[in-house]
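Heads up, one of the protein chains got dropped from this complex, but the rest are sitting where they should.
On to chain A.
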């Protein structure tokens, strides 16, 4: 087959330019600046900076607090990813079977997607309000005094809950369309080959959903690491104290609240390296086991 090509180099460059400029301004440039400033100790009032080499990194890695937050981030991301995927999958499988009123049902399930993360966080704050939050009262029934913003675990729980609630609809939409792209006849063949519904799900439906699932896994890990910022911010209300926070939120707290730009830059560089490693790991290890049709 003959490949369509450009005769001159200028036109393709021109066409690519807007994208390249955006990437350069919003990604490469901040990256370079972050790496650069991670080697410096900035004056809090912006009067100058001192080159400190790897000291910022050394401080971070030896900090008990930083390691605690890193561990919390891992647990938090794991929980959010797992529950948003699992709940969405269950809902999608059930919604796929609904025949009557399917559209209404699906639309209702997708609605939450339109809620912005800070709003989701705010809803969680209201639900868990100390004196009149319905969920606080609900936990009160079991004798547990739920205290968001005071008790570490309670705060973490409400953060996870709000993040999962916010992410389920996205996953639901993808899982549902993934389910609907499985040919009807393949499911019918399975119906004849296997009488057990759960057997059919794990043997046929689930493997055929794997490409969707893998895509969502990456999206969800990214979401729980980065996009939950708004939820964490609303729940923690900018008062870190003893409250749980994620690594991304710590970058913000240290950099913009604590005015430690150098330490904050070092944190974002570490995050960048982690994300890079994670992505390589995902594609190398998991993608190989997935069948794309």
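Following the convention adopted for this analysis, a contact is a pair of C-beta atoms (placed from the backbone, for glycine too) under 8 Å apart; a residue touches a chain by one contact, two chains touch by 3 or more; residues count from 1.
The definition used in the following text is that contacts and distances are computed from a predicted model.
The complex appears with one chain absent; UniProt names that chain "sn-glycerol-3-phosphate import ATP-binding protein UgpC" among the candidates "Methylaspartate mutase epsilon subunit", "Ion-translocating oxidoreductase complex subunit D", "assimilatory sulfite reductase (ferredoxin)" or "sn-glycerol-3-phosphate import ATP-binding protein UgpC". Among A:148, A:204, A:231 or A:269, only A:204 touches the chain left out of the display. Touch with the chain that is not drawn comes from one residue among A:64, A:195 or A:284, which is A:195.
Residue A:186 is the one among A:54, A:75, A:150 or A:186 that touches the chain not shown. Although one chain is not shown, part of chain A still touches it, namely residues 183, 185-186, 188-196, 199, 203-204, 207-208, 210, 291, 293.
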